[in-house]
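First up is the structure itself, then whatever we jot down about it.
A single protein chain has been removed from this complex, and every other one stays in its place.
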Amino acid sequence: MVKMEDLDPHHWIQWCPGCGNFGIVTAMRKAIAELELDPKDVVVVSGIGCSGKTPHYIKTYGFEAIHGRAVAVAMGIKLSNPQLHVIVNTGDGDNYGIGLNHWIQNMRRNLDILHIAHNNHIYALTKGQAAPTTPFMEKTSSTPHGNPEKPLNPLLLALSAGATFVARGYAGDLQHLTELVKEGLMHRGYAFIDVLQPCVSMYPKMSYDYYKEHTYYLKDHDPSNKEKAIELAMEEGDKLPLGVFYKAQTYSIHDFYEDIHQDLPASKHDIYDIDISDIIEEYL
Amino acid sequence: MVKMEDLDPHHWIQWCPGCGNFGIVTAMRKAIAELELDPKDVVVVSGIGCSGKTPHYIKTYGFEAIHGRAVAVAMGIKLSNPQLHVIVNTGDGDNYGIGLNHWIQNMRRNLDILHIAHNNHIYALTKGQAAPTTPFMEKTSSTPHGNPEKPLNPLLLALSAGATFVARGYAGDLQHLTELVKEGLMHRGYAFIDVLQPCVSMYPKMSYDYYKEHTYYLKDHDPSNKEKAIELAMEEGDKLPLGVFYKAQTYSIHDFYEDIHQDLPASKHDIYDIDISDIIEEYL
Amino acid sequence: MEDIAIKIGGPAGSGVMSLGKMIGKLFQMYGWYVVIYDEHPSLITGGHNISYVRASKQKIYAHRTYAHILVALDKPTIDIHKNELKKPALVVADEGIAASLDNSDILSLPLSRIANELGSLRYYNTAAFGAMAKILGARKEDVTSVIKKLFGKKGDEVVQNNEAAALKSYESIEHSYFKLEKKANKFMLIGGNDAVALGAIKAGVKYLGQYPMTPASSILSTIAKHEKSKKIVVKQTEDELAAINSIIGAAFTGARAMTATSGGGFSLMAEALGMAGMAEVPIVIIESQRGSPSTGMPTHTEQGDLRFVMHASQGEFPRVVMAPGDVEEAYYMVFEAFNIAELVQSPVIVLMDKYLSSTIQTTPIFKTDLKVDRGKLLKDDQAQNIKGYKRYEVTEDGISLRALPSQPNCMHVASSYEHDETGFTTEDSEERIRQMKKRMKKLAVIPKHIYAPRVYGSDDANIQLICWGSTKMPCLEALKILKEEDVKAKVIHYPYIVPFPYDETIEILTKPNVRNIVIEQNYLAQFRGVIREQTGIYIDETLLKYDGREITPEEIVDYVLKGD
Partner (left out) sequence: MEDIAIKIGGPAGSGVMSLGKMIGKLFQMYGWYVVIYDEHPSLITGGHNISYVRASKQKIYAHRTYAHILVALDKPTIDIHKNELKKPALVVADEGIAASLDNSDILSLPLSRIANELGSLRYYNTAAFGAMAKILGARKEDVTSVIKKLFGKKGDEVVQNNEAAALKSYESIEHSYFKLEKKANKFMLIGGNDAVALGAIKAGVKYLGQYPMTPASSILSTIAKHEKSKKIVVKQTEDELAAINSIIGAAFTGARAMTATSGGGFSLMAEALGMAGMAEVPIVIIESQRGSPSTGMPTHTEQGDLRFVMHASQGEFPRVVMAPGDVEEAYYMVFEAFNIAELVQSPVIVLMDKYLSSTIQTTPIFKTDLKVDRGKLLKDDQAQNIKGYKRYEVTEDGISLRALPSQPNCMHVASSYEHDETGFTTEDSEERIRQMKKRMKKLAVIPKHIYAPRVYGSDDANIQLICWGSTKMPCLEALKILKEEDVKAKVIHYPYIVPFPYDETIEILTKPNVRNIVIEQNYLAQFRGVIREQTGIYIDETLLKYDGREITPEEIVDYVLKGD
């Protein structure tokens, strides 16, 4: 039996007191414990940012990669050993800025990972520059005259690119978030959760109070309905819906590689005496 | 008066006889001539690929950049001198593969350029590897056991990212394509045209004949209707619609910079004696 | 009191840096020379932050290892730094801290009380500033001036509250411990990154494309502050690929264009750097090095990227690599970088590091009568009559006339492929050789004196401290100390690495009976390798540091006196 304590941090946590990231990593720990996944079979992969520190705060295998490349690293991990449960944690800058290409392409591939985007609407670790999700005309350290860009719509892009599990969570609701994480972990295919994450130091405006007023929970929504999911994602109301927007079981790139891993995952194949005589034959 | 001949290639054309790119560059020449744009105020920017050779084949200013970065180079050009008409020509690999991030981000910014993607569903110049638009399970030189990826949907992504002019053209219909190019050139904001381009050497399957059977022209579609445009883009029928899917006039990032270019574009500002005494004052 | 050093320690988020700046500003007002040096981990909250303010009536170049006053904004600070204290050693702390330590040597102050009275712990560090002003013997009205200067833009309320905090605590102290004398000097107090920003603005930068990365991020913030008044297109991009590619586009239109980053971002720029070289587009890249490899130690200093920036990108093309030695040089050299970029129509890399980027110094007020030189740039009126324009014409000095979009008669394609004189792709052997030779000889137009090493110190010294970039600062400080100890030494500082000043190097390094010591912030002694590769001269003595902390004048002096 896996207990929450088995998943305690590798190290003391260095996030600011009150940071939304605590809620996220706790939800991850709870979900893994409740699903009874063996921590040694879980790999948490991150980029760089406050969010990037997540792997250190949950005792599983982890990879704190470079900024923007967590999803690409995760692809190599999951394709080489599909038995591992791979969880990607990115920041909003990390994923919707510098790392966007890998995100889109792997949703298209329907790579079988859980991806949690810590969306605090700011570049926190580098001290408050505008992120791709920062509101229009917001003043930040890099945009003293206002952010000239309209924010991007993560859920709409996820749906358009082909993710097969698309959800929005909120770091302030541990119970709800834990359920999303569990559902994402159990999903075969790209499970993407954009998590609204209060950053108390670098973007206090979007606080817990703010989110309490500006979110609501999806009810009576049929997550198999993609058109409706897209409509929901495009909604420009005052409140953001939380919950599972879309979910489907379709082709995943892993189907193509299934035979390779049939007996053992590729990463565990015996390579001490690969026979290449048939290939050499071709050149004779 | 600008004549077609004024826009003749800088150099003899090196594309394969019958290549769809001829249609595209001819449509560009016709459009510029018909709109009477001054060629010296036009900059054609490309990446690398067969499509990348376009700037050499139309006598305007041009920049043949590195693979995947045409849109980023174009951004620098247009933001520094908004008086220039900037046309980007990319391949499908160039844009939907390696260059995807710049494409998505600049559609979000609604950068004021015309972007023509030469979609031949293959990496042509490098000899026939799978592209992000290559059909599922297709055998290519890099996928001898079939392409394991589902192709991406360029128009759906363009609509989700925020392009304000989204169209599909066909390199085999010069008249129709010329009209699209003209409309795109006149549009203020990101005008994106995915052009179905037969590649006779590296992907002969999607030939002129093929496209004749597998396309139809949009009729009675209201391009101001984004929901409908998204529906059209998601259609999975046997035939692809050609024409303008969506068009809108909204905020563009250029609005933010307007004051800078008010008298002269920034690239032409006199910089011989910039006064910084007010800034120095801050440090005294 | 001739020279005083103050160390402030506290947790991240407690305003350590801003307190350092207030104290520095006070000394500046008194005409003192100031150096402010910061150290902090890559965390938003928690972790130990330091600001070190050194001020002197005489010119100073760098921080030192000691402090006369320790301002402890938290308890651990006292333990961590007490051994650095030097007479007259004074420890200053809030009464809460002092009480808990039961240490009567601590000057106990009502900082948190004052801050709380004003309604927010935010004023804690301003209160500490007021106390420090009194301790140092500054006048009350100068406290007010500093606060106005630093908080003025944040509105009246902020100013008033900060003023109240400072003055209250100023008054809470009975007597001054020092007497702050006024000197007649008038300085700027400015950090390396801000000097870069000013140099660029003065040079007429019209497009900045940047993605934030420590320690270069503040260049973006600073230039953005002036985007409207100086009419500069400032674009935070989606990544460093977009940053460099967009500045190449901007420069192609004729806009002076720049990006700034650290090593990781520069890695992503490697490919486009070569495009600038091939297409002959003048761009300026600021690269501020930090602890590496990879993400490394983001908020620490290093000179580990020298070889990388010299050789980044496939193949061979001309580039300039310069490395300013202090804040003042950063301003002038960045200005120069833009001129040189247009002169040689190639990329220019300005190599900084965290130490130089974030160190704040008093400098003489920057001169502004600097001459912009745009090299062989075609003028609009010349374009009217030009015939047979060729963008990549092979000329005597390798540099071709540069025409810009919208100029008539000059339409051409800039290309990342090898090309002929018109810009069209070529794979012809002879064309290729011609274009390679043309490009590779361009750097020769840069006047030699510009990239010559600078020699500081006594002519007849036989100890030569060889350095490049920011280590100039501790080296010059070490020179002063050595002089006091009657040891004659010289500092040989290289502000340029590429082009490499061959003749001067031979002359300087092969003097008979000299002891040459290379001083660098890296593991492999990269610059020593460059010298050997270029000249064959092997310098066997090195003083290397790669723990992320800038080498100190003391370490240099120690090494010189004792050897390794």
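Read from first to last, the chains carry the letters A, B and C; within each, the first residue is number 1.
By definition in this document, a contact is a pair of C-beta atoms (placed from the backbone, for glycine too) under 8 Å apart; a residue touches a chain by one contact, two chains touch by 3 or more.
Every value quoted in this text rests on a predicted model; they were computed, and no experiment measured them.
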By the document's own contact criterion, which visible chains does the hidden chain reach in the full complex?
A, B, C
Residue among C:Ser100, C:Ser294 or C:Gln384 that touches the chain left out of view:
C:Ser294
Looking at C:Ser51, C:Thr214 or C:Ser313, which residue reaches the missing chain?
C:Ser313
By the document's definition of touch, the residue of C:Trp32, C:Phe151, C:Tyr417 or C:Trp468 touching the omitted chain is C:Tyr417
Touch with the omitted chain, as defined above, among B:Gln14, B:Ser224 or B:Gln249
B:Gln14
Residues in chain B touching the chain absent from view
14-17, 48, 50, 64, 66-68, 97-98, 100, 123-127, 129-130, 132, 141-145, 201-202
So which bits of chain C touch the chain we can't see?
41-42, 262-264, 266-268, 270-271, 274-275, 277-279, 289, 291-300, 302, 304-305, 307-308, 310-317, 415-418, 425, 427, 429-430, 432-433, 436, 440, 522-524, 529-530, 532-533, 536, 538, 546-549
Residues of chain A (touch criterion as defined above) contacting the omitted chain:
10-11, 39-41, 43, 45, 48, 53, 55-56, 59-66, 69, 72-81, 83-84, 101-102, 105, 257, 259-260, 265-269, 271-280, 283-284
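Assume only the chains that are shown with their structure count from here on.
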Determine the centre-to-centre distance between chain A and chain C, using the mean Cα coordinates as centres, and give it in whole Å.
37
Averaging only over C-alpha atoms, locate the centres of chain A and chain B and give their separation in whole Å.
31
What are the residues of chain B that contact at least two other chains?
101, 105, 257
Numbers and ranges of chain C residues touching at least 2 other chains
227-228, 238-239
